[in-house]
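Of the protein chains in this complex, one is absent; all others appear in place.
We just call them A and B in the order they show up, numbering each chain from 1.
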Amino acid sequence: MSKIVKITKEAAEFLNKIEELSGEKITSCIQCGICSSSCPMVNEMDLMPSQIMSMTILGQKEEILESKSIWICASCFNCKVRCPRELDLAKVAEALRQVVLRTATDKININDIPEDEIMELPQIAIVAACRRLTN
Amino acid sequence: MTMKLPYYPGCTLKTKAKNFESSALEVAKSLDIELIELPRWNCCGVVSSIVSDNLIEHLAPIRNLIRVQEMNEHGLVENENRLVALCSMCFNVLKRSNLRVKENPDDMQTINDFMYKEEDYEGKVEVIHLLEILRDMGFDKVKEKVKKDISSLTIAPYYGCMLLRPKSIAIDNTEDPKIEKDLMMALGARTVENPFRKMCCGGHQTVQDKYAVARNTHTIINGARKAGADMMITSCPLCAFNLDNRQKLVKEAHPEFEHMPVLYFTQVMALAFGIDEKYMGFEDNYIDPRPLLREKGLLKAVSHKE
Partner (left out) sequence: MVEKKSQKIGVYVCHCGGNISEVIDVKKVAAEAKKISDVIISVDFPHMCSELGQQMVINDAKEKGLDKVVIAACSPQFQGPTFAKDLEKAGLSPYVLEMANIREQAAWPHYDNHEKATEKAIDLTKMAIEKARKDDPLEKGELKIGNRVLVVGAGIAGIQSALDLADAGFKVTLVEKDPSIGGKMAQLSRTFPTEDCATCILSPKMAAAGDHPNIDLKTYAELQDISGFLGNFSVKIKHKPKYVYEEKCVSCGLCEEKCPVNITSTFDEGLSKTKSIHLPFDYAVPYKYYIEADSCLRLIHGGDTCGLCQKVCPKDAIDFNMVDTYEEIKVDTIIVATGFDIFDAKEKPEYGFGKLKGVINGMQMERIIVKIAEGVILKELGKKIAFIQCIGSRDKQIGRPYCSRVCCMYAIKQANLIKKMDPTRDVYIFYIDIRAFGKGYEEYYNTAQENGVKFIRGKVSELIEDPDTGKVIVKAEDTLNRQMIEGEFDTVSLSVGVGPNEGTQSIVEMLKLAKSADGFIQEAHPKFKPVDTLIPGVFLAGMAQGPKDIPDTVSQASGAAARAIALMNQGKYYYDPLFAFIEKDKCNGCELCIPSCPYDAISMRDGKAEVNHVICKGCGVCISYCPENAIDMNLYSNEQLLVEVKNAVADKGDEPRILIFADDMTSYRMIDSVGTAKMSYTANSRVIRTPASGRVTPELILRAFYYGADAILIAEPEEISSPYKTSFKEMMKNYNKTLSIMKEVGIEEERLLALPFVTVMLVKFVNTVNGLNNLANKLGPIPKDKREKLVENLKERLFGVRNE
């Protein structure tokens, strides 16, 4: 059975919110897919970066926020320097993460990481992960 | 005359990447550069805040920039607005925050008002990477200091993200960087081009999903290996960890995988400059480069530390 995406008022609100938070004009996306082909983490993603863009335009809030992709983005900005419309998808991903994190949700719990691993990790990795993945 | 420059170390250079700092400081010294640690520095902010409504996250980096003003006021440096970073991540975060407030006077005002106990940031500091200092002074000068022939080394430079992206902070051509290659050539090493030299190592994902990062490590190291390199260099302690330590996971998944040493560029410089081995801190590298270096005749047969 194929799925039907309903076009609702809430959908437009979600797009507006993400555009405002990210500062990016998401509707400028031409769906060329270069973000996906330039992404170092794309093999780990369930939704393609380009798909995140088109689904944000359609306001598919739940599917996006529940996706693995927005959390696996490493903010490397390779998509930003390649996008023919100069869109910064790292900002879009961050905005989407913030929507979740600001509901007092953490994506990682540092206590879950075994101590020997914590000891091994460089400080910068831990702080960066907390900045990107926790509230 | 010695060039005195304010220097921002950041957390990791004081802990996991001591070898980066110690080699860098010694190398700088050889080049008549004194890197003076920023008094009362705080966290750079780590990973630039990139949503539009998060100005407060730029406070930490800007506070560090105020310290540079203070260094000038207190006579620690003279009329020197450049702040040198070694860690690529710190460099990126400090430079981006600096750019944001320079380009948005309102943001600058807000931050200054918020930190009313600090003096105002005047927007004059320029965040600069050590690699840029070396390039600006001329790689010829670096060449003059070379004491050891390292031409037997074939090195694959690795840039990662934070020195090159976004374009507004890039220290070199975003798509075709040469700065590390030129430096290594000045040192007398052979270089090869790894097609994955600009590919992200996975960064902080190493905390959340180390296997994903290891897969990137595999790709990147293989790229260097295929290109004919026997070691890689980097300027980022996070990349260094992912490319170096995560080789353990690569090896677990791919027993045929061959380890490759990953060095900070300053370690190679120290080697070529003939600086005392203790400053190179090779014992802190996960994949020990010493066997390779001994094999190439670049280190004494057995180091007393082993």
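The working rule: contacts are C-beta pairs under 8 Å (C-beta built on N, C-alpha and C of every residue); 3 or more make two chains touch, one makes a residue touch a chain.
These figures come from a predicted structure and were not determined experimentally.
Counted over the whole complex, the shown chains touched by the missing one are A, B.
Remark: the omitted chain is touched by one listed residue; of A:Ile34, A:Leu65 or A:Ile113 this is A:Ile34.
Of the candidate positions B:Glu175, B:Glu258 or B:Glu295, contact with the unshown chain belongs to B:Glu175.
For chain B, the list of residues touching the undisplayed chain reads 173, 175-176, 195-196, 226-228.
Along chain A, the points of touch with the absent chain fall at residues 30-34, 36-38, 42-43, 48, 50-51, 78, 81-86.
Just so we're on the same page, only the chains that are shown with their structure count from here on.
Residue ranges of chain A in contact with chain B, taken from their complex: 20-23, 40-41, 43-44, 71-72, 74-78, 80-81, 88, 90-91, 94-95, 98, 107-108, 113, 120-129, 131-133. For chain B in complex with chain A, the touching residues are 10-12, 15-17, 43, 46-54, 87, 89, 160-161, 164-167, 174-175, 198-209, 212, 215-216, 237-238, 240-241, 245.
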